[in-house]
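Below is one structure. I have some questions about it.
Missing here is one protein chain; the remaining ones are kept as they sit in the complex.
Chain naming follows the written order as A, B and C, and within any one chain the residues start at number 1.
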Amino acid sequence: MPLLIQGGRIITPNDDFVADIYCEDQTITRIEQGIDAGSLPKDTQIVDARGKLVFPGFIDPHVHIHLPFMGTHAKDDYESASKAALAGGTTTLIEMICPGPSDEPMSAFREWASLAEGRAAVDYSFHMAVVRFDELAQRQLRAIVHDEGIASFKVFLAYKGALNLNDSDLFGLLAMARELGVIVTAHCENADTIAAMQARLIADGKTGPEWHEPSRPTIVEAEGMRRITTFAELTGAHVYGVHTSCSEAVYEAVKARLRGVRVWIEAVVPHLVLDKTCAEKPNFEGAKFVMSPPLREKRHQQALWNAIRGGDIATIGTDHAPFDFNGQKDMGKADFTKIPNGVPSIQERVALVYTHGVCAGRIDLQTFVDACSTQAARIFGMYPKKGAIGVGSDADLVVWDPEWRGKLSKEHSYSKTDYCAYEGWDVQGRASVVTVRGEVQARDGKFVGNIGRGELIRRKPTHF
Amino acid sequence: MPLLIQGGRIITPNDDFVADIYCEDQTITRIEQGIDAGSLPKDTQIVDARGKLVFPGFIDPHVHIHLPFMGTHAKDDYESASKAALAGGTTTLIEMICPGPSDEPMSAFREWASLAEGRAAVDYSFHMAVVRFDELAQRQLRAIVHDEGIASFKVFLAYKGALNLNDSDLFGLLAMARELGVIVTAHCENADTIAAMQARLIADGKTGPEWHEPSRPTIVEAEGMRRITTFAELTGAHVYGVHTSCSEAVYEAVKARLRGVRVWIEAVVPHLVLDKTCAEKPNFEGAKFVMSPPLREKRHQQALWNAIRGGDIATIGTDHAPFDFNGQKDMGKADFTKIPNGVPSIQERVALVYTHGVCAGRIDLQTFVDACSTQAARIFGMYPKKGAIGVGSDADLVVWDPEWRGKLSKEHSYSKTDYCAYEGWDVQGRASVVTVRGEVQARDGKFVGNIGRGELIRRKPTHF
Amino acid sequence: MPLLIQGGRIITPNDDFVADIYCEDQTITRIEQGIDAGSLPKDTQIVDARGKLVFPGFIDPHVHIHLPFMGTHAKDDYESASKAALAGGTTTLIEMICPGPSDEPMSAFREWASLAEGRAAVDYSFHMAVVRFDELAQRQLRAIVHDEGIASFKVFLAYKGALNLNDSDLFGLLAMARELGVIVTAHCENADTIAAMQARLIADGKTGPEWHEPSRPTIVEAEGMRRITTFAELTGAHVYGVHTSCSEAVYEAVKARLRGVRVWIEAVVPHLVLDKTCAEKPNFEGAKFVMSPPLREKRHQQALWNAIRGGDIATIGTDHAPFDFNGQKDMGKADFTKIPNGVPSIQERVALVYTHGVCAGRIDLQTFVDACSTQAARIFGMYPKKGAIGVGSDADLVVWDPEWRGKLSKEHSYSKTDYCAYEGWDVQGRASVVTVRGEVQARDGKFVGNIGRGELIRRKPTHF
Partner (left out) sequence: MPLLIQGGRIITPNDDFVADIYCEDQTITRIEQGIDAGSLPKDTQIVDARGKLVFPGFIDPHVHIHLPFMGTHAKDDYESASKAALAGGTTTLIEMICPGPSDEPMSAFREWASLAEGRAAVDYSFHMAVVRFDELAQRQLRAIVHDEGIASFKVFLAYKGALNLNDSDLFGLLAMARELGVIVTAHCENADTIAAMQARLIADGKTGPEWHEPSRPTIVEAEGMRRITTFAELTGAHVYGVHTSCSEAVYEAVKARLRGVRVWIEAVVPHLVLDKTCAEKPNFEGAKFVMSPPLREKRHQQALWNAIRGGDIATIGTDHAPFDFNGQKDMGKADFTKIPNGVPSIQERVALVYTHGVCAGRIDLQTFVDACSTQAARIFGMYPKKGAIGVGSDADLVVWDPEWRGKLSKEHSYSKTDYCAYEGWDVQGRASVVTVRGEVQARDGKFVGNIGRGELIRRKPTHF
């Protein structure tokens, strides 16, 4: 069904103008002022966007859906995650494939892909986590890149014994990534120091969620960023620091970039609006806010916003990792290291960034759309199919009502977790209409689309 | 006369696609694949761009044309500068208005404006240099912003006794700029230290052009950048460091940006491809390469390229300041401090950046066009009229032959100076066709347009 | 009268041993274990130091006594200041000579010297503040160095219109200091920005003492440190940053040192133990804590202690500048910029550093004595006459009771100001016996000596 979006103010990283957008066959085919609706096919669906903003569909580059972690599984599936994403304005996500240490990469890829297939309502791709690097793994990783359209790896300097890759394999992987033109996304915390510090805290009886942050302080993250950028400098690989939470780590990455290292930085929304006092809430409620890197002292928020505004941080994702408070988070009641990590945010991201970024005067609309959509598309090889409003681009569009005001709450959330980390928070702005390849999938915060419409985006390596 | 550019590969900071561009009434009106030429007005001029790149017209944000300096005048006028700019692919320039210490700002503005009016073939604007800041000056500066469409100031921390503004006035100016939403461009070298060091060198008989660099080492520039960014942090003003020549100064600006300071960095092409050994050439030939900040040790080139690639340096200009070797530069034969400063580069800039940046693998096409065109338009309030290829934008377009190879030389230069600083240098790539608002002004390195076509671009403050 | 100090634990920057010290003719003549008192002259005064520490007399390198400032005069004279110093364990001080902008240096020197002569009970020297740098001033400054035994200058980047030296004169002075081997001590805050910010705050009705810190934030001090070290790098002069209050300024100095700049850093005791909340005390009581650089956020205290422990900060002084709360500080009741600056600390310094440094485990005894005595002697050309316990050194000794506990208060203070900034604070440790050149001048916190015993220390330049 053709689609005409009329009279919206179109916002991209470089543009700000009023025009009509006409979409046919899943793509944008015309962007003009005053398209005569009468001349269009009869069945054209018309969206009135006057007084509203029109953004390219938002992209979340850091999502967990299927996630076996600490002996349990994250709660969402592609259906719930898709609905949540779309309700919030996100039309594309990239999920992490997180195999166990002895799993074969290809079978992990197949498992994750099969869980998405037919159940997604957003378009999606995967980062392939590399947790082993023997010859078989290397062969399969190459196949995953060449044959399956996966153009990004993920490595963990953290999570010793589970996901952590040793320095030797890390170097080898980066060298291979360089050769393949694949970007390596990295969780930059030092696994061994965290393990040791956690053991010490637990031994000292410091078992509550408020001890999670002290068990992995900012210098641990800065050391990780230093290490990954050193390895990138030595191998020439392009790297991407996920969920960077503190000024020290940003600073390490920026210094590396000035030395010539190809490094991009991601922030995630919890670090922008929450702080470590959340994890100190009484009655174990702090567990809702346990994620890694942890929520930091409040002053880091402004440092991250500064870096977003200046272009030093490229993208804003979520690290959505949905675990219930009851039954999952409380596995760590006696030991914070057993709390499944994650602050579900996939539905709330865009509204939170709009409210605390744009409305608060910290960033402008161009930076907002760049960080929440376009940069992810560019870095991960999906541009201009995604992240753009241009003739030929996928008709993934968000008509945004900048004046809407409301509250976030579990009640309106599609994620299956039993809590909303932002319960009762005021937000401004909402996606009035969200389309995926020309089809309306959400309206006014409600999913109205088709499960199964989402497709795997096959990406080509671009990081040469 | 309507214009159709057919089949070019369109490159903007975010785009890379093949399409036709149709221009009417000075602006771009259609960007589509396969525009039927037969359906267009008869008099439509058709440019075959197949196999070529199409860029938005390049912008040089840092040019001197009328320049009384050290008792002489720069050689170019708007006619020669326009021809040189256009032959090289530059369709818009911003000239510095440099009044003397006791001139009234408004009369300086009028003088500079009158010299451009009717004689420019490129579009142009001005940065208003502020060399006095008494009440009359303040009043006139406000009028220049509000009534004359000038949205950027220039300050000199250097050139003591001539252009230098003291700290107190500098603070006041930045506070006023903040209020007006005007960006302040700044020459960041410490005037007093340079004056003192030059006096010492001359007294020691160190009089040749090779002593120019030692008289103003990198720490002097870094200190200047530190100072201007400190003042920007205190006032909230937005600042722009012109012709940043060394890694130390870049580093100061980036650190400030991470603290939240709104600061942009400009490089100029001489610092990217020349180094301090040029100024050490025998027989006073080094004088051709005397500019300020001076040409640096070669290692700074890579640092600047790294910063361009990473987006830390926003723009690449020229600081075009044309003085003859014979009769002007040689005023400083016995005393390097008397050598008029400048390395004419307005015609050569785009080809040099394309050759040493894109072809050498240092930056990609997107970064190239961003740094040489789009960023200048955005920062200085001309976007998307300039710096963009979009419906409604001015039809300033460059059809670029990426395969052309040739040499730079005085012989092909339109600047009136008696030498070319890049004599005999090989370059790759040339502007085949250059249009200003839909009219072809240059072809294959030759000016073919109309003197007088250029217009003053009236800009509005955007730095709030 | 000969003096024997028996059985003390002798502490110097390098030593820690138990021995007897015998002094004759104002100097230490023997340091041995088990000196037989019976073999000594009959009139030998014997001090039992068993169980006590023996330090070289403490030196305060940054004191104001005669201080015309903001239209009034500091309250102390050499008699009161000497008593306060000695009661606290300080046997040598260096006072700033602060002439007015049009005073001749030599007459200022004579004025200050005459006020000390015959009235000091401690030994003393002067830093010569340079507030003008014309030819006459230069000539007199040279004479002050060569003929009067003054081997250190003081410059103010702050206090515009009163004490501030412009960049050109600053450069000239540093060049002269380099030639003379004289170290330049510097107050590193940017005068012009402070003046502008203060004007703005006052205009906004922000007139209370709590606005003093925001009117001169840490970046202003860091910029000053950057500037003075840049100038030092260019001239080769040796510089000394007085009363450095924040981590940013320390960091600038350390970076400069690694570049090869000869720079030393001084902290003063108020910045180590007080913070900006002091200046926010209600009922104008904050005025008692107005000094410049201002008291900072608490986190800077630890940064300063770290730097003392690591040797990055060389000395701990006071910036003693005594103004009454009633009648002087309250001149600024309606305008904080009119509050005379200063937190009197000369008597309290040693006990505060011992309590909050040594007893709190932040620094060891060696670092304590180095920072509070020896380094000042070395840097300012008084070593080993002062700052040492060695044969031939002046018999300036402090027998310290490490177990004594008491409170600081106005009641026990010799300074003439009407308040004690540390009223009621608990301290540990006290000078049991204090000698100046072999004569006991204080006991158990009481002055017991002779006014007039103090001598001017004639110093020779050592900074070549």
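One rule holds for everything that comes next: a residue touches a chain if its C-beta (ideal position, glycine included) is under 8 Å from a C-beta of that chain, and two chains touch if they have at least 3 such contacts.
Because the structure is predicted, anything quoted here is derived from the model rather than measured.
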{"item": "Contact set of the excluded chain (shown chains only)", "value": "A, C"}
{"item": "Residue of C:Pro2, C:Gly149, C:Gly390 or C:Gly406 in touch with the missing chain, whole complex considered", "value": "C:Gly390"}
{"item": "Chain A residues that touch the omitted chain in the full complex", "value": "160, 166-168, 170-172, 175, 190-193, 195-197, 200, 217, 219-220, 222-223, 226-227, 230-231, 233-234, 259"}
{"item": "Where the missing chain touches chain C, by residue", "value": "12-17, 19, 31-33, 247, 250-251, 254, 257-260, 302-303, 306-307, 309-312, 374, 378, 383-384, 388, 390-392"}
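Everything that follows uses one rule, which is that only the chains that are shown with their structure count from here on.
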{"item": "Touch-based graph of the chains, sorted into line, ring, star, complete or other", "value": "line"}
{"item": "Equivalent interface positions on chain B and chain C, same or different at half", "value": "same"}
{"item": "Chain separated most widely from chain C, comparing mean CA positions", "value": "A"}
{"item": "Chain B residues counted as touching two or more neighbouring chains", "value": "259"}
